[in-house]
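My questions all concern the structure below.
Removed: one protein chain of the complex. Kept in place: all other protein chains.
By written order: A, B and C. Residues from 1 in each chain.
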Amino acid sequence: MSYTFAISPFMKHLFADEMVVGLFSVGQDLAALLAFEVDLARAQEKCGVIPSGMSRKIETAIDKVKVVENEFEAGLARDGVVVPIMVSTLKAAMNPEDARYVHFNTTSQDAIDTSLMLRALPAMGGIYKNVQALEERLTELAKKFGSCKLMGRTRMQQALPITVGHRLDSWKYNIETAALSIQRLSYPVQLSGPVGTYRDEKVQKALAKALGLSVPTHSWQNERGPVLALGNACAGLTGALGKIGADIALMAQNELAEIKIAGGGTSSAMAHKKNPVKAENLVSLARLNASLLSALHNAAIHEQERSGAAWTLEWLVLPQMICAAAGAVHMAHALLQSVESIGT
Amino acid sequence: MSYTFAISPFMKHLFADEMVVGLFSVGQDLAALLAFEVDLARAQEKCGVIPSGMSRKIETAIDKVKVVENEFEAGLARDGVVVPIMVSTLKAAMNPEDARYVHFNTTSQDAIDTSLMLRALPAMGGIYKNVQALEERLTELAKKFGSCKLMGRTRMQQALPITVGHRLDSWKYNIETAALSIQRLSYPVQLSGPVGTYRDEKVQKALAKALGLSVPTHSWQNERGPVLALGNACAGLTGALGKIGADIALMAQNELAEIKIAGGGTSSAMAHKKNPVKAENLVSLARLNASLLSALHNAAIHEQERSGAAWTLEWLVLPQMICAAAGAVHMAHALLQSVESIGT
Amino acid sequence: MSYTFAISPFMKHLFADEMVVGLFSVGQDLAALLAFEVDLARAQEKCGVIPSGMSRKIETAIDKVKVVENEFEAGLARDGVVVPIMVSTLKAAMNPEDARYVHFNTTSQDAIDTSLMLRALPAMGGIYKNVQALEERLTELAKKFGSCKLMGRTRMQQALPITVGHRLDSWKYNIETAALSIQRLSYPVQLSGPVGTYRDEKVQKALAKALGLSVPTHSWQNERGPVLALGNACAGLTGALGKIGADIALMAQNELAEIKIAGGGTSSAMAHKKNPVKAENLVSLARLNASLLSALHNAAIHEQERSGAAWTLEWLVLPQMICAAAGAVHMAHALLQSVESIGT
Partner (left out) sequence: MSYTFAISPFMKHLFADEMVVGLFSVGQDLAALLAFEVDLARAQEKCGVIPSGMSRKIETAIDKVKVVENEFEAGLARDGVVVPIMVSTLKAAMNPEDARYVHFNTTSQDAIDTSLMLRALPAMGGIYKNVQALEERLTELAKKFGSCKLMGRTRMQQALPITVGHRLDSWKYNIETAALSIQRLSYPVQLSGPVGTYRDEKVQKALAKALGLSVPTHSWQNERGPVLALGNACAGLTGALGKIGADIALMAQNELAEIKIAGGGTSSAMAHKKNPVKAENLVSLARLNASLLSALHNAAIHEQERSGAAWTLEWLVLPQMICAAAGAVHMAHALLQSVESIGT
């Protein structure tokens, strides 16, 4: 029982999608924050809000600045957010008259929320692609085994005979619903200033375009719809995969033997065992996300213009949820790849 | 601390929307279940699946049948679901050759799930209407007080001055996002038979039309997207209203005095107090739904063709969530109606 | 899907322990609140805090007062708590110079919290007794079937042969741990006044004795240890019973046929089925309480001297949790009573 499933040297192979976990590393967070600052300056230049040439100067400062990790840590510990120390470090590397155009008209939350979306976008994109691969694998399985016989079961009891195809269809429907929620997600830029009143349509549009994000209809500093939608989609996906995992663990029971899986976990004590590890873990991840989702919805209560307590709670929860979703798709894919036969 | 907030003679006035609570009464549940049986027979008649005249006979049987509550209770306690006893009671009131066309080609879950949607539809419709009234009230308040001054606050500290209009806008955005989720909900009929394999497009279409529900693209007996969407929307709404409640409770602090509310709760011990009861309770309901949502997502794992454990868990959770959402809108409306002034 | 499981005319037979549900009725809540007021006056008389004879006068007032439900409801809706209207109604039924000794030195939360404990005590007592009956039933089953063979299963796979007795022992350990948590609960009186500073050891002791409650070492108006302990114990119990339910649902699978249960739920569509309804529902109740527990722990954050938002959240959650625990024990007992054989 080591600390975190997604970055533990051990657990990561069990649970994690390395690409997605990587997106939520400190390195990529910082990179996204700096991209925000540069592209913001660029957009502001373009719209004549700040003098031309500033974005280039900021880029130069970034190259010069050696991220002094200890300093950044101390800043974060003091400020609760890494942006103030990052901005002041950048400013210190520029001449004073230019320095004022760093982080211009904006605030920590704009940078942090945008950085989240900059990484959620490829993360959910990668997940979506893997979900599609999963659907393809289901189609393959349906071609091979769809007409095989299976006992239909309701309330854990034999009900009426069905085909394997019917069971596979129900898995596909679960996945498709989850995929639809992912497709509907939006990844808005945040650019609303210290108390959410800053709104420069042109700059916002230019910034969103540069970053590949969407333009929100309003500040979401204290309206966390986009964050909740991400969480709902992740929990929806892990739930769908948890259903498949639970089914497979039941089908793999020796007396039912409705599915044959290559590999399977070995036991330290019983050489004859083949444990449906991945199927079980899909259930674990589904229940993890179901509980984390309640924390995320508790975090919807962003008091006043911007909340520290609710916002930080999101940080503790959402990256985990996305990583759990990514890991679950990976694991489900590996599991379905290893299916040798279903039904009779 | 009495048992249930929504139907306690006391608590209901505090928390409940009586129309919505009524929809989840046993009486309306039964009525919806019987409507399903009659309209199913009618649709099957129309499509030539069962002999003509059967739906009329079922209606007659319903009129004859005196619901013997004790019997129904005993049936439910045995079967875990009220449909078997309801169906056998209906059948017993008809002659045997007709009786076989009662509940034809269908199963308990079809009836129960459809009954849920038959009531969720007007419930969420009522909630949506009240949400719109709430938005109108916010528009009114913005007209009256929108240009008044307010201190913008971030991380619980004075940040920069804003207008009351800006704060009201953030409330409106929260509500609009929640309203959008409600608008996007679908209320599909369920007609998939004992193991989810029954699919008669024509009958399903006719049934859905008669009941005012939508036609699902697939069986949702073990793909609970529509149920999760309902829960997500309810939690989204109570979260949005919880944010407003938290803001108002903070604004109503004596030293801040940023809002003036008529009425307010009296205290049993301190005559001078005016408690922002409704604002606080909006927070309570938001947190209730956030937690219940985790139970609903745990219930997404419907094992095999149909699950008893997961399905029943939905029953314990979803009606509460809808009632909490309905009650919160009601309370928020009353609270905003009682606002006498905001800002300075 | 009707509103509430514990008082729905239908669901109550499925899920509820009527004694315990009754304890959380409005009637018993009011009775407990009035008992608090009378016994408080009696204790204060005894300690010379208020003039002798006052408690008798309050009792007389209670007899005179016809609880006007509508008025109480309106009071509750305004005040967020029923005590102010209850106290003012009592006072209005007395002459003014006596009336001031009603609800003397105390506050709404003292009355409500004490009323909770007055009912939690017999509720948990009843539950504990039923847990013991359950343990006896397990002992009986062990006598009958303990030496029968059963396949030991780990990670849902056949592991090594065990005896039925070993499986029953694991159920007993689960129940015993839960029982121990119940035994360790304390049911303190609350008597701390409007802002938690009131502490009259003698009066408190006399009141606690009269009501059969314990004397707390400190005000728990904003230290909700006793409430969390109740919730933890209820979730612990439903979890333990959920484990038994999950096991039985697995054992009852047709191919395993490791348990034979009399009765079992009938199906509306498949005459041959015998559904392990009670076993499944034990799982449902376990997951319900697991989620509600997160709401209760969120409610631990009672800001300042007394919180409205957190306190009300407790009301929405704890009675449900206790009723779910009580219902689960009932159901588990019925389930184990109906066991006809286990193992081979």
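As a working rule, contacts are C-beta pairs under 8 Å (C-beta built on N, C-alpha and C of every residue); 3 or more make two chains touch, one makes a residue touch a chain.
Every value quoted in this text rests on a predicted model; they were computed, and no experiment measured them.
Trainee: Using the touch definition from the top, which of C:Q28, C:Q44, C:S291 or C:Q320 touches the missing chain?
Mentor: Once the missing chain is taken into account, the touching residue is C:S291.
Trainee: Who touches the missing chain here, B:V195, B:A252, B:L285 or B:V317?
Mentor: With B:V195, B:A252, B:L285 or B:V317 as choices, the missing chain is touched by B:A252.
Trainee: Under the stated touch rule, tell me which residues of chain B contact the chain that is not displayed.
Mentor: So the residues of chain B touching the missing chain come out as 154-160, 249-250, 252-256, 265, 267, 270, 273-277, 280, 291, 294, 298.
Trainee: At which residues does chain A meet the chain that is not included here?
Mentor: Where chain A meets the chain not shown: residues 1-14, 21, 24-26, 29, 69, 72-74, 76-84, 87, 103, 106-108, 111-112, 115-116, 119, 193-194, 245-246, 249, 263, 265-270, 275-278, 280-281, 283-285, 287-288, 290-292, 294-295, 298-299, 307-310, 312-320, 323-324.
Trainee: List the chain C residues touching the unshown chain?
Mentor: Residues touching the hidden chain, for chain C, are 80, 152-156, 159-160, 162, 166-167, 169-170, 173-174, 177, 194-197, 218-220, 222-223, 225, 228, 232, 235-236, 239-240, 242-243, 246-247, 250, 283, 286-287, 289-291, 293-295, 297-298, 300-308.
One rule holds in what follows: only the chains that are shown with their structure count from here on.
Trainee: Using mean C-alpha positions as chain centres, tell me how far chain B is from chain C in Å, no decimals.
Mentor: Here the centre of chain C sits 26 Å away from the centre of chain B.
Trainee: Rounded to a whole Å, what is the gap between the Cα centroids of chain A and chain B?
Mentor: For chain A versus chain B, the centre distance works out to 29 Å.
Trainee: Find every residue in chain A that makes contact with two or more other chains and list them.
Mentor: Within chain A, residues 154-156, 159-160, 250, 291, 294, 298 contact more than one other chain.
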